[in-house]
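For chain A:
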Amino acid sequence: METLMALVVGGLFASAIYMMLRRSIVKLVIGLVLLSNGANLLIFTQAGMLRGSPPLIPLGQMQPEGVVADPLAQALILTAIVIGFGVLAFAVVLIHRAYEVVQADDMDQMKDTDT
Partner candidate 1 sequence: MSTPLAWNILLGLIWMGFTGSFTGTNLLIGMVLGYVVLAFALRSVPAFANYTRKVPKAIGFVGFFIWELILSNVKVAYDVLTPTHYMHPGVIAFPLEAKTDAEITIVANLISLTPGTLSLDVSSDRSVLYIHCMYLEDEEEVMRSLRYMEFRALEVLR
Partner candidate 2 sequence: MLEISITIAYFIISLALLLSFVRLVIGPSLPDRVVALEMIATITIGYIAVYTLSSGKTAFLDVAMVLALTAFLAAVGFARLVTKGGGAHVD
């Protein structure tokens, strides 16, 4: 499964990058969403993937039954998802505002500040 997931991660990165390279700021944001999904899945993949064994401990026991999936990686992904969401919210509103001031969904109209 890790092999297949490598493909998924690569695919998500590739789609994200392609979108980020477009002139449209909306596409830029879509790219960011894909990028964060790709990175999160990469963490998931690297922790090793296990079917049907959530890191939960049955009621009244001290340890889970058998081998369970890596809870640390899951916690990291959770954190990363939330952070990604916060950042995305900001980015989304930013492009909205940028569109309002520039009146075009085109990055090429936004290059005055650089030089």
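If you want to know what made the cut, all candidates are chains of the complex that A comes from, given by their letters.
Everything below uses one rule, namely that a residue touches a chain if its C-beta (ideal position, glycine included) is under 8 Å from a C-beta of that chain, and two chains touch if they have at least 3 such contacts; residues count from 1.
Values in this document were obtained by computation on a predicted structure and should not be read as measured data.
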All of 1 or 2 sit in the complex with chain A; the one touching it is 2
Quick check on the complex: what are the chain A residues that touch candidate 2?
51-54, 56
